[in-house]
Structures are given as structure tokens and as C-alpha cells.
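The block that comes next holds chain A.
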Amino acid sequence: MPFEWVQIPYALLTLFIVVNYGLVLTALIQKIGARVGRRHGIRIYQNYVDLLKNYALRTHITHGVMFYLGPVFRLTGGVGLLLFVPTIFGSEMFSNLSFAGDLILALYFVFFGSLGMALGAGESGHPYSAIGVTRGLSQVTAAELPLALAVFAVSLQYETLSITEIVAAQQGGVTNWTLFTNPLAVAAAMLSFLGSMMRPPFDVVLAPQEIPIGPPTEYHSAYLALMQTNRVIFPVAKVVIYMNLFFGGATGWGEFAVKVFCIYMVSVLVGVVFPRFRVEQSIRWFLVWAVPIGVLSIVIA
Partner candidate 1 sequence: MIRTFFVVLLLLGLGAVFAGLMVGYTPDAELNATARYYADNTAADTGAANIVTAIIVTYRGLDTLGEVTVLFLTAAIVALVLAAGREKDPASRIAPPPAGELLTTGSRLLAPLILLLGVYVFANGHLTPGGGFQGGAILASAVLLLLLTDPLRHFGHRLISVVESLSGFIYVLIGVAGVVLAGGFLDNRILPLGDFGALLSAGAIPVIYTLIGLKVGAEFASMLVSLSETEEPR
Partner candidate 2 sequence: MVSAIFILAIGLGAAFLLGLLRDTWRGLAYALTLAALAAMSWIAGSWLVALAGGLGPVEIRTAGFAPPFAIALRMGLPEAALSLLISLTGLLSAVYMRGTLMRLGRRAMAVLLIAVMALVGIVLTRDAFNLFVFLELTVIATGGLVLLSADPRALGAGFKYLVVAQVISILLLVGVIFAYHATGSLNIDDMAAANLVTLKGGAIAFFLMFVAVVAELKPFPANGWALDIYESAHPAFSAILSAALSAAALIAADKMLSIGGPEWLPVASSLGLVSFLGANILALAQDNDRRLLGYSSIGQVGLVLVVLGQRDILGASTPFIAGGLLLAHAVAKAGFYWLSGLVQGRSLMDWTALRGHPVLIFAFVTFVALLLGLPPFPGFYAKWGLVHALAADGRYLVLGLILLGSLIESGYLMRWFGYIIKRPQVDLPPLPSLSKRAVVLTAVAAGWALGWIWGEISGYPNLLLSIPLLFALGFLFIEWLPAWVKNLVAIAGLGAWFWYTFPGYDPLHLIYAAIILVGGAVILVASFDAKGRRVGFYPPAMLMYAGLSMLILAQDSFAFFAAWEYLTIGSYFLILRGKKSEPHALSYILFSLGGAFAILAGLALGAQGVLPFDVADLAKAPARLAPWIFALLAIGFMTKTAAIGLHIWLPGAHAEAETDVSPMVSGILLKAGLFGLTLLLMIMGKQSLYGIELTYVMLWIGALSALVGNLLAAFQEDAKRLLAYSSIGQMGYALFGLAMMNHLGWLMALMFVINHYIYKSMLFLSVGGVAKRTGTRDMYRMGGLITLMPLSFIAVLIGIIAVSGVPPLSGFGGRWIFYNAIMSSEYRLPMVLIFLSGPIAFLYLFRLIHTIFLGQLKDEHRKLKEAPLWLILPQMLYVAFLLGFAVVPGLALRHVDAYISEFFPAHALIWDDITITSTFGYWSPISIMVVVGCIFAVLFLWLLVLNHRAQKVKQFNIVYSAERPFRPETTHFAWNFFAPYRKALGFMTLPLVTRFWQAQTDLLHSTAQVSRRFYTGNGQTYAVHMLAFAVAVYLIWMGS
Partner candidate 3 sequence: MTLVTLAIATGFALVLIGLLGALTDRNILRMIVAFTIANTGVNLVLIGVGMLPGRTAPILDEAVSVAQAAARIVDPVPQALVLTAIVIGLGVTALMLAYALRLHQTRHSLDIRTFTELKW
Partner candidate 4 sequence: MTLVTTVMGLLLALASVGAAVVAIRVRSLPVAILAAGLVSLLAAVLFVLLAAPDVAMTEAAIGSGLTTFLFFFVLGRVRGGGDHD
């Protein structure tokens, strides 16, 4: 897959679509969550407003170089992740920059943003930043494991690490989806998915009582805007990977929108039902429930 210059505008187009989709999606989900809790919830365009407002705000404050670069890292991670993965199967246009690397690149690039963010938050000097980071990192290590196992199982199943080829192998009917051909792997991956979406019951990482008054409050205005942008891109990018690996990918933007929404909703629904775990509880939970399934999936594969 050689590089052509035209891929840059195409990639930007993908980015544009996903940002908009993400803004709407997150708002929608918040709304659903509120309704379930018998609250009114935000307006569907609220995210646009917040984002634009924050981009418009001006500040003169920085806590240092890493503080300054933190959001940049973060968003680079989100955008990069999105662009390293082909969004729409069969579309030369929306295969993005996936020529740079395969599934492994995507999996490891997930950490790029987190790392940068953590560094930035760390430099703020805010004690809670450390708490948040340690919780997040602790949990993610356990949550990533089932995913890694599932991915390995899937790669073994299709004998490739190329996302495009994995999607290609799932074409030709719903029954060809990994969901049905390798349900164990998908189960493991979805459990992992719950953990990595920072939603209940695994959201102590972002524990509302402490963390939001911590580092994110130091990040304001444009910094915050960058992070908000990431917050709409990153989950979508992640869901896209899941979609490609387990749910047959998407052949058009419509299918894309539906599948992403559905997958995302899984984590929301679970979060509504379960109480919150402490970090060590969630680690154990992943190890006890998700990991064995993942192990089983690769043993069988």
C-alpha cells in the first residue's frame, strides 16, 4: 500500500466525519444516561458549544513544557489511532494512513495519548494527577490483557495482523463476523472494552469526587479544547478497531454509525447497571473473568 499525497485530504475527511459523529454520539449517550436516571440531560449540540467556547478562550498560563505538550500528545494519540486504522472497508478513500502499520501499531499507539496526558498532568504538580494516573494505568494494564489475548486469537484465526485483511475475512454475511466465528475472543475483548472506556463500573479512574477537581481543572481553554476533541475521537477510534476486528467492519458510513453506536452502548448499559469498582477490585475482576476467557480463546484458536 504505497503512499500517495491524496491520502492526506482523505484522512482529514475521515477525521472531520468522526469528530462530528463523536460529538453527537457522546452527547446522545449522555442524554440517554440522564434519561435513565430521570434527569433532563444536556442538549444534543451542547458538545459543539463547549468545544468552540473552549477553543475561543484565551489563557496565559502554563505549568511547564510537558503541561503544554500534554494535550498535544493526547490528541496526537487520538488522531493517530484513528488514522492508522482503516475506517471503511473496501474504500481506498477511507483506509486512511493504515499503510504505516498493522494492528499492532494501532494497539500500541493507544498508549501514546495516555502517556502524553499523564505527563502533562504530572507536571501540573497537582497531587490528584498522580492518583488519577496510577489508577488509570493500574486498571488499564489488567483491562488490556483480555483484549490482547482476543486480538492474538483473532490474528491467529485469520493468520494475519492486517486489519484490512481481517475485515475482509469477515465479509459475506453476519455469520462470518468474528462475533460468531470466535465468540470467546469477542467476549474477552468486550469485557476489556468495558474497562477501557472509563465508564462505570470501571470509572473510578476518573472518580468524579477527586479527579475532575484535579488536573483537568488546571487544563482549561485551548488545552481543554484539545482534550475534548480527543475525547470524541478516541473512543470512536477505539470502537472502530473493535468493529473491524469483531463485528465485520463497516462498508459504508451508515453501517459505521450504527455499529459504533451499538458497540459504544454496550459499555453504557453495563455502566448503568453495575456499581463502581475500586481499582483493585476491577483488576481482580478482569483477571478472574476476562482473562480466562481470553486464554481459552487462544488455546482453542
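Basis for inclusion: all candidates are chains of the complex that A comes from, given by their letters.
We adopt the following convention: contacts are C-beta pairs under 8 Å (C-beta built on N, C-alpha and C of every residue); 3 or more make two chains touch, one makes a residue touch a chain; residues count from 1.
Model, not experiment: these values are computed from the prediction.
Shown alone here is chain A; of the other chains of the complex, listed as 1, 2, 3 or 4, the one that touches it is 2.
Across the interface of their complex, candidate 2 is touched by residues 3, 55, 58-66, 68-69, 71-73, 75-76, 79-80, 83-84, 97, 99-105, 108-109, 111-112, 115, 118-119, 122-131, 133-135, 137-138, 140-142, 144-145, 148-149, 152, 155-156, 159-162, 213-214, 217-218, 221-223, 225-226, 278-281, 283-284, 287, 291, 294-295, 298-299, 301 of chain A.
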